[in-house]
Each structure stands twice: as structure tokens, then as C-alpha cells.
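Some chains omitted; the rest stay in position.
Chain IDs A, B, C and D follow the sequence of writing; residue 1 opens each chain.
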Amino acid sequence: MTLATDAPKDVFRLSMLIYDTRYRSYTIQIAVLVLLLLFLGWITDNTIQNLAERGKDISFNFLWQRAGYDIDQQLIPYTNDSTHGRATVIGILNTLVVAIIGCLLATVIGVVAGVLRLSKNWLVARIMTVYVEVFRNIPVVLWIIVASVFLTETQPQPRDFKVTDEMIMAGEEPKASMLFGAIAITGRSTDIPAPVLSRPLPTLEIATVPVSLSFLAFLAVVVVSVMANRRFLTRVTAVQEETGVRPVTWWKSLLILFGPSIALLIAMGLHLEYPELKGFNFKGGISINHAFSALLVALSLYTGAFIAENVRAGIMAISRGQSEAAFALGLRPGRAMKLVILPQALRVIIPPLISQYLNLTKNTSLGIAVGYLDLRGTLGGITMNQTGREMECMVLMMGIYLVISLIVSSIMNAYNNAVKLRER
Amino acid sequence: MSDSSFVRTQMLPPEVPPLTERGLVRWMRENLFSSVLNTVLTLAGLAFVIYAVAATLPWFLNGVWNAKDIKECREIVLANAGPEATGACWALIRERWHQFLFGFYPADLYWRPVLALGLLLVSLAPLLYYSMRRANLILVGTVSVLTLIALALLAPGAALLVLFAGLFAALTAVAWYAPQKLVWLTLAFPLLAFALLWGGSVWGPIGVAAGFGILALVYSLTKSFLGVVVATGAGVVAAAVWWLMVQTSVTTALHGAIPLGIQAVNSDQFGGFLLAFVIGVTAIGASLPIGILLALGRRSDMMLIKTLCVGFIEFVRGVPLITVLFVATLLLGYFLPPQSNFDLILRVIILVTFFSAAYLAEVIRGGLAALPKGQYEAADALGLDYWQAQRLIIMPQALKVSIPGIVSSFIGLFKDTTLVAFVGLMDPLKGVTTIVRADVAWKGIYWEPYIFVGAIFFAVCFGMSRYSMYLERKLKTDHR
Amino acid sequence: GTLDDVKARGELLCGANPGLTGFAAPDANGEYQGFDAALCKAIAAAVLGDATKVKFVPLSSEVRFTALASGEVDVLVRNSTATYSRDNDLKLDFPVINYYDGQGFMVKKDLGVSSAKELDGATVCIQTGTTTELNLADFFKHNNITYTPVTVQDDSEAQRNYLAGSCDAFTTDASGLAAVRSSFPDPENHIILPEIISKEPLGPAVRHGDNQWGDVVRWTYNALLIAEEKGITKANLAEVEASSTDPEVRRLLGLEGDMGVMLGLDNAAFKNAILANGNYGEIFEATIGTSTPIGLARGLNALWTQGGLQYAAPFR
Amino acid sequence: MAEATKKMQVSDEVAIQISSMNKWYGQFHVLRDINMTVHRGERIVICGPSGSGKSTLIRCINRLEEHQSGRIVVDGTELTNDLKNIDKVRSEVGMVFQHFNLFPHLTILENCTLAPIWVRKTPRKEAEETAMHYLHKVKIPEQAHKYPGQLSGGQQQRVAIARSLCMKPRIMLFDEPTSALDPEMIKEVLDTMIQLAEEGMTMLCVTHEMGFAQAVANRVVFMDQGQIVEQNAPKEFFSNPQSDRTKLFLSQILGH
């Protein structure tokens, strides 16, 4: 047996920077870092030069200047005397409201379409296939425009609702009338009754945003009833575990869930304020403009088509064996769906579902096609135009979109980690 | 228990199922009316279909194909179908179809984009079918015939036509005899397409190609003493120096000496589907290598590189494409040296490329993750270096698995090219439609251009998505 | 400066609105036509001696000023209103005003409205990214009445919404209103309200600080005006050139003096500019005048001699 | 032991009665004129070439497939379209599949208690006790709180058997319970099944494990082309097959 000689001294040679696995990765990373810094420096330098040449500077002061333009959909008070900063907030809220309602609608549409696509009913399955394929394969901008055109071109005008004395004399009907006497869909907006309180609690002003105490109280009651219902259901489950029989719960649940809030609303004097034709337009009630509706409808239908595919794939991914095993154990189809198929399918469906939510949120920026004043329309549109601050507006706008996306995707990752199937 | 013993002496022949199990009756019972709920659904579906058809069919049927403006259209509909009827005015499409397809590309040069499209499809063949001779032949043959027909209709002149016929015959022959050789066309296609679409001096594309030559040269010269990764970096730097600093003067000089070229077309003349394809195909094609690098970087164990790649990917995926397009038009100018200003289309393509690279990186990462670790180990154990292992072992497998994902990225991107209208480019959906409707003759026309453009989008995207589903199924079976 | 760049390039880059009927829009061949487009062609003719050496860059209202500032275009001729903040904050220069306009309203006749002040509570269609939305807000605020804005992306969207009844009134520059109305199947059913709520001086814009280039634009435009004043048309130019003894005309046509060279151009520059599309009046009549479907009267844009505002400094 | 099992009492009571049953898949006549009576306590092994309809037959017995003509009576309940009858039959018949079909999102214990709790309305406590009892029986009580993905194939199949047993079925159906398993694991599962047989469970088992058939079956049924070709006590069946098809089949099965 020959013995190994002593290990050679580990002297550092320059070539080790490249050949030695210990140093090589540092060499590469430092090289990349240097290149990156050079690149960033180059860009910064160019930017400074360009700004100087065009006589501009970087400043976000415009956010505190008067905006001067009007926005027709405002979730918090805004007038043309408000600042650009506030206009931006309006934009963000408008983006979020489309995104959130759109996600809900798209989920409903997608789940229904996905399930119907798997239905045994040939006709319905075919219709759903056509829906999914048509929507998925045509640009969403077209759908937004089509929705807008459809709403504006095919619906009646406010004055078609008008009933004049002559018409009553002649016994004529107006050309259009409100749905259930409460909802008016016109070529320019959808007007629905607004809930109004006759004995509201006072309103507080917090950081220039008015906060209605009535609303807070309502919210609190809802939260409490939901929690109470939870407690109730846990108790029911406990009873089931004791006796094996689950007590009938639905009406008690309903009572606990809705009773208190309804009582509160009645106490505060809730009634509906119906839209009424006054002058050129319907007044009173809540007016939902068509840019919003068109964007919402188009995005929900478009994203719904994708979600339908995810749902279908998710359900199909659960092998037939699972439902057969459940049936063989004597579970009814409904129970099998709830206890066996859905919990598994959801694991498959939810990750792509959330990335669809992300897409929908980003696609709200296409409201530009119908003039919807979301974040892009306010900060990245009119504000940018009126102030000429492209750099600041774009950076701010991308930053906000990024934050929204990152929040959504971190929720996705947390969920994925939580439901991962355990394997050996 | 001998009473339970039984032997069949005569085998029973199969019988036809009972009447209730056969034919239309059974089909209807099972597929339309199997339960109360199903019956309700069927009736509702039927009502919907009937309503939809009744609402739109007359409009289509009353369509006018031949009129000089919208007023004439309306008169013809009035005359043919009475005062209450509505009708489509397809005459607009008839007059302006070329703008929807080609934008303002010179009409006598339409053959160039058509030829480029034909070559694109041919050069995809080796990627899609690898070395399957029959599939290659069918694809190349069909494409050749269709392209030749289209070219003949555009009538670029008999001499050119004969030339093209020869070219496609040659390609078809290659597809049959040596399908793998088509890869050369694939590699040359980007420059070929550039030369065809933009025209101008032939030296430009050759100069660009020379850059890749320099990259390869520097890499192979320095590989032995710098190691593969560093050598790659050196090659890239050298090529960048060539492209950014040297190339223009050399090609200008060469063009001065030997002026070879065809009529140049400015990129602002690009529009319609030509523009959509140029942006879509270039961006996907160019983003593939970047996407691969990002995906590799994201899996790298070097912290800095990984962080950079993750940061880039997450950033791009977190912002809407339209903001990226606005950056291309509004901000890119700030980041580049003063006075350097290049073509809007080019700027848009560059940013869209980075955008889609981030998405492709995720697709490819999925493909890489699907590879068993053993493949890397086997490559290591055989002594292949990093790039060799990537090129010969890892990428061919990872990309094959990723093809469906890449195709759907492409579909998404292709649809999203319509957004360039918002930065002033002539996309088919909004850009061309807007200018067409600004014409006094067609003012007031609405649905027809959208239907026309939508139908083309649908045909292209649906075709591709079906194809990628087919591929997915095929890959599933041969990956057992 | 820009002049040298244009000459070196051999082509004028002209930022234009791709879809404003009568002012600028590409025709079936992709050639830009219209009142604004004609000015660009005239500038190209003056600088390069060839009216076809102009490349129109379609710009949306949102990117137009950036495009100019970043040098993507040499001159922006896109119905842009000259305002104080654009001049100073955006660092632009408006060398001339080629069209005096004002913001107005159009409503349907059967709405029964005869003054903009009666529009309380109305819905108004408006294109975003322009001065019009600020004017609109100011007007309603000043008159203490309310409105609901319907913001749209471009001109054709605005018209569609207006026609479909999405809004009661459509507001934009009066010239635009006229142009739009003319294209309706039933122009007689729409009226343009008498109120003009703003001054909208529209003109070509150039980058601040490049005075020579600004001069080129200004004097090319002035040349067109003087030509009209002096009765020089595209048709009679050769004749005038041969016969005229008016020293100003002779200077204008480059027959006398070194006027073109002083500006860094050719002496025949202004002759070429006139030859491109004719004089101001001819351009007006050919693109937006009463004989066109758009049918705008000269109004404020008549020569000063005819009671309008178009007044060119003397050519000496 | 094996002989002891076989000698167990088979009662006269009829557990399953199939008469003149036919089934088609579309145009394909998959089960042809099946007649078969299974007595309580009988253990029947069904074998036959692939595609002969064994699985289909077994699945018809708990109505995972519908038959088109003839009658199937299980434990006195006839299988018709009546949902109540189907529920009744399914809760009395346990089934074990080739691919186990455990619910991967539930622990072993939850897999076993799911049906008792929701179908039998057993209190959870009791259901869990029963489940632990059967998990003891199949020798994996210590895995109760793991997930199916964490167990080996043999263990999973034993859980599947325990899961069925938790419903206290009177009849058990097995569809090739060992064919997806590695050789070492087959033994574990067969042992469990033999133990079950010893306790007198009525069993129908599709399997190619001829050792098992010889050890525990009262009767071996051979199917081909959707028909019962031959049935007999295992001894006679293996030593003295009557039909040519059976002979051919046995030579292939035992030969290799």
C-alpha cells in the first residue's frame, strides 16, 4: 500500500479565481456586479444628461398640486380642485374595484362554465366550449371594446324613459322602462337604487377620507355574526361527533348570519333611494358608468374562459378512481364532491386561478380602450399629460402595480405551501 | 359443492344491445334529457342559441360587399331588406383589407412579407417535428403550395414567381431527404426575414450575423484558458462591442464599396397583422435565449445571479404590458445616450422581448424542473462541461417539454400585440381600424372591422392552441 | 440644430394625428392628407426642396410632447393648443398659430338646448389628454353647474359615443365639431352651441431653444400667408414669377435678395413651399374649407385684411 | 391452515344472485348472459384473460356500472335505478381497487372514518375506534396519522382493505388487489385477505394469484369474452379443467 503524501500547501494562485470551484463563483458574481453597476451608471448618466437637455428635473411635487380635471367614478370624494395625489388614489381605487369585482365574477363564470363543460349534456357542453374557445383566442381589448359598444349602442337613452303629459293623454307607453321599477340601464350608465339611512350615525373625517360610522358599525355586526355562526357550526360538528347525526342547521345559521345586521339596518332606518329621471339623466341611486361595466364584463368573461379551463383541468386531474372509491363506500355524489373531489381539485385549481387573478388585475389597465379612469387613466394618463412628468408618473405607476401583484402572488405562495400534499 | 361446477360448452355470440341502448334515441336520452336538470339546461341552451342566431343572422345575411362608402351600403340594405333591417357593410373590408393585413407596406412589395411568412412556417418545421420526415414533408409541402398561391395572387412578376417555385420545391425536397438540414434555414431565418421585410442593403444583416461569428470565435479561442462561463461572457462582450461600435461603419463602408440590396421599407410603414406578426414572432424568438438564460440563472446557486434573475422576472411579471409599452415610448429615450433615437417599433420589440422573456423563463423553468437529477449527474459523470451539458442534454429535453407552454405564451403575446395601438403603432385591431374609420367615406362603421380582425385572430390563435394541445398529448405518450 | 439634422437626414419627421378628419389622416394609400399635413409638406419643400420628403409619425395625444422633446419628430403638427405651461413647463415653442380655434359643444337638436349654460347635469363626451378637459372643468365650475364626464381615448370613440347617446353633449375644438358633424348621416339634426368656452390657438410646436428651426417653421408658414395676401397660387406662380415687380413678392420667390440663405435654406425655399400645396387659403379650401365635406368657414382664420387674425410679418 | 379455511361453513343463504345479466358498452357486448349465485360465506375467485369482463362484472355488483338486462340481487335488494337500493347495496358491499384509490388529502385514519361518519352516521369517537381496530388487524396502526403518499404500496392496499371493513360490509369485492404491487408487498396483502377469509367474510376476488385461489377459494370462476366459461372448486378447476379455453389459460398462467 502506498501512502498518500501530505496534502500540498494551499497557496493562492491567480488562476484559481477561474479554475477553483471555491473562488470561481465569486469571480463571476463580482464580474456580473461590476457590469451591472456600470450599466446602471451608464443609464443614470444618460438620464441625467437627457433631463438636463430637456430642462427637466425629477420631483414629485406635482402630486400636491391642483389636478383641475374631473373623474366620473369616485369612491372617495374628489373634485377638480383636489390634488393630483388624490386623483392617483382615486385611480388606484378604481383599479382595485374593477379587479376585485372582476375576480369574483370571473370565478363564478369560470366555475360554472368549467363544470358545465364537463356536463353530460351535449348541447350545454358544446356551448361552453364555444364560449371558452372564442374568448380565449381573441384579444381582450376587442372584448372590452365590444362590451362597451354593446352597452352604449343597444341600450335606450335616458329620455326614452320620459313620460310626458301628451303621452299619457295619447295612452302611449314610453320607449323604455325601468327593470322592476328600480334599475335603469341606459346607453350611458346603469342606475341602481342606493341604500340610504334615514337615521345614520355621524361621519368622521380621517386623513381627508370621510369614514362613515354607520358603515363601520354595520361591518362590526357582520363580523360578529360570522364569528358567531362559526361557533355555532363548531358546536354542531361537536354534536355530530357525539351522536353521529348532524342537526338541521340551515335556518339557524341564516338567522345568526343575517338577523343582527338586518336589525341594525332597520334601526338606522335603511331604505332605498330609487334613481329618477331628472333633466338629462337619472338622479339619485347609484350610477355605474359604462366604461366600468364594459371593462368589468369583458374582463370577467375573458378571464372566466381561462378559469373555466383551469377548473375543468382540475376536476379531470382527480382520477375517476377517487369518485368511484367514494361511491363504493356509499357516499352520495354530492357528498363525494364535497368531501373527496373538491378538496383535491381545489389544490390543482387554485394556483392557476390566482395567476388568472393577477392577469385580470393587470388587464384592468386596458380600461384605456374605453376611457375608464383607473390608475393608468389618472396618474399614467391625464396627470402625466397635464404635468409632463413622464418619468415620475411611470415609475410611480409601475411601482404601484408591482406592489399589488406581489401581494397577490405572496398569498398564492402561502396557499400553495399550506396545502401541499404530503408525500414520502 | 359440486353443484356449483359449471362448464359452458357453447360460447355465446355477441348480441346487439336492446333498442333503448341504440341510435339517436339513446344518444338524446343520454346526452340531452338524462335528468330534469339536464332537460332544463338543454332547453335553456336551445333558447339561447336560437335567440343569438335570430339576433345576428339577418345582419350578416343582409351584408353588402360592393359599395363605395357607407351611405351607399345603407341605401343598398334599405333597398334590399326594407327600412327596419340592418346589414353589414363588408365593402369596407373589401376596399381596405390590405391595410388590415399589411398596414402601409408598399403594395407592390406585398410578396415580401408573404414570402417571409412562408419561410417562417417552413423554418418552424424542424422545431415542431424534429426529424419526423413525413410530418415535415406534409407541413413544408402545404406551406409551399399555399405560399406560392398567395404569391401568385399578389403577382410580383413571372421571373420572381419561378424563382420562388424553385425555392419552395428545393425546401420540400430537403424536408423529405434530410429533414434535419432544415435547421439551417431556421438559424438563418431571423436575418433572412429582416432582409426581406425591411429590405435595404444586404450588408446590415450580414453584419449582424458577423457579430454572432465573433461571439463564437472569441468563445472558442478563450474557452481553454478562461473556462466556459467566463469565455461566454468574453464572447458576448466582444460581440456587443462589434454591434454597438464597429458594425455600422463597416457595413456602411461595405455598402459603399459593393452596393447590394433591395428596396428599403421603413418600419413606420408596417401595420396591421404584419406588425402583429413581426412583433410577436421577433419577441418570442428573441426572448427564447434570454428566457433560457434567466431560467438557468434562477436555478443557479450563485446568490447574486439568482437574485437578479428572480428580481427581473418578478418585476416584469408584476406590471401590465401596457406600462412596459409606455416605457418604450416615453422613458426609453431618457435611458439611452442623448441624441440616439431609434425606431419606435424597434424599441417596442426590445421591451416586449424582455417582457416575454420573463414569462418564458418561468415556462422553461418548469421544463427544467421536470428533468430528473440523474440527467445532470450522467452528463457530469461523462465529463461534459456546463454549456455542453445544457446544449446537448438538458435544453433539448427541457424545451421539448416546454413547447406547449411556449406556444401558449406566444398566443398570449400575439394577442397582446394589439396593445401597441396605445402607443401609436398601427395594430390591426385599433390602429388600422381607427384610421379607416377616420375616412369620411366609412365614418360610422363599427362592427365590421372588429369582426374581420377578430376572426383572423381567432383563426390564428385557435389553430395554435389546438396544435399545442396535440403536441402535449403526443409528448405525454412518448414520455412514459 | 434641427435644421442641419433634417438636411443631413434628407427627410422631415413630422408628428401628426393619425385620425383627425380634414387635419391629418392617412388615405387608402397611406398618404397623410389634410390641413396640418399640408403644412408639414410645405416645410419639407422649403427645407429639402421636395414636398414628399416628409415622414409622418402618428402620435397619440399622450405621447406627442415626449416624442417632440426626445427628438423623435422635428416638428409636431397635431392640433396642439399653445399654452403658457406647455411653452414653459414642457419646454416647447409654438412659432406660429396656423388655426385659431375655440372649444365648443355640439348637441342633438331634439335635446332642446340652445346654450351651454343649460347643460346642468348633462353628460359630456371628452377626449382625454388634452386641454379640453381642463377647460370643461373650468367652464362648469365657473357657471356653477354640474356635469358627468365620459372620457374616451380618441376622436372616433368620442363621436361614436355621442352618436349612440352615451352623452348629451360632445365637446372639442369648434373646428373638430364641424368636421365631425359634417360626417354624420344627418348633420342637420345636430347643432353647435354658440358658446366658445376657450381660446384654442393651434399651431406647430418645436423644441424650445432651437431658434433657427423655429424661424424656418415660422417663415415657411408666413410665406404661405403672404402668398395668399399677394394672390400667389400654385397655379399662377410661374406667371407671377415671370411678371411680378412687387419687391416683396420677388424676395419671397427668391428672385431678389438672399432671404432663403439668411435662414440657412435655399433661396427658392419659399417658392417650393408654396408650390407644394398652394398658399394658405388654397390649403384651407382644399382640406377643410366650405367646399369640402367638413365645410369650415374661414372665420378667425381669414386674413387680417378680411377681418381675420391671420397676419404675417412683412417679408423684408 | 389453508385447508382449514376452505372447510369453513358456507351457509345456504344467498348473498348475491345474478341471473341472465347482460351488459353493453355502446355496441360492444361486454357481459353475456351471466348467471351466478353466491352464498353467504363463500369465497370466489374470478380469473380470465384480460378484457374478458371480470372487472365489469364485479363493478356491476355495486352498481359502479349499470347492467342493461337481467337481474342482480344483492342481499335481498335488487339493483335497479332506484337510488335508495343502490345506497343500501353500496353500504353493505365493500370494494378494494387495483390502484387503492385512497384519498390523498386525508390521513389514514380519516380515510377510514370518512364513510362511517357520513354514511353510517357513526359518532366520530366510535368511528375512530373501529378504524383503529381494523388498522390493527391489517397491522399498521402506527401509520394512522400519516398521509397515503407516505406509505408503501402494500401498506396503502392494506389501508384500502381496512377502509372498506370499517363500513362493516357483509360482502367484499376485490379487483386485482395485488397487481399493482411489488412482489414483497403482495404477500402482506394476501395475508390480510386470507385472514379475512378465515373470519368467514363473503368475498369475490378478481385475481391471478393462483396460490391464493387454491388456498382460500370455495370456487374459481373462469371468464372469457364476457361469459362464464367454467366454474368449479379450486382443486378440480386446477387439476382437471374441462374447457379448452380454461386449459389454455391455466397453461399460460401457471407456466410462466
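For this structure, a couple of remarks:
By definition in this document, a residue touches a chain if its C-beta (ideal position, glycine included) is under 8 Å from a C-beta of that chain, and two chains touch if they have at least 3 such contacts.
Bear in mind that the values here come from a model prediction, so they are computed numbers and not experimental data.
The complete set of protein chains in this file's complex follows the formula A x1, B x1, C x1, D x2, whereas only one of each kind is placed.
By our rule, only the chains that are shown with their structure count from here on.
Least step count on the touch graph, chain C to chain D: 2.
Between A-B and A-C, more C-beta contact pairs are found at A-B. Farthest from chain B in terms of Cα centroid separation is D. In this assembly, the C-alpha centroid of chain A lies 43 Å from the C-alpha centroid of chain C. Centroids built from CA atoms put chain D at 50 Å from chain A. Among the residues of chain C, those touching two or more other chains are numbered 66, 70, 153, 160. Among the residues of chain B, those touching two or more other chains are numbered 326, 330, 333-334, 422, 446. Contacts between chains, counted with the stated touch criterion, involve the pairs A-B, A-C, A-D, B-C, B-D. Against chain B, in their complex, chain A makes its touches with residues 18-19, 24-25, 27-29, 31-33, 36, 43, 46-47, 49-51, 53, 116, 119-124, 127, 133-134, 136-142, 145-146, 149, 153, 358, 362-366, 368-369, 376, 380, 390-391, 394, 397-398, 401-402, 404-406, 409. The residues of chain A lying in touch with chain C in their complex are 50, 54-56, 68-72, 80, 149, 152-153, 157, 187-188, 278-281, 283, 287, 289-291, 368-373, 377, 381-382, 384-388, 390.
By the touch rule above, chain B contacts chain C in their complex via residues 71, 74, 95-96, 99, 103-104, 266, 268-269, 326, 329-330, 333-334, 339, 341, 344, 422-426, 431, 434-435, 437-440, 443-444, 446.
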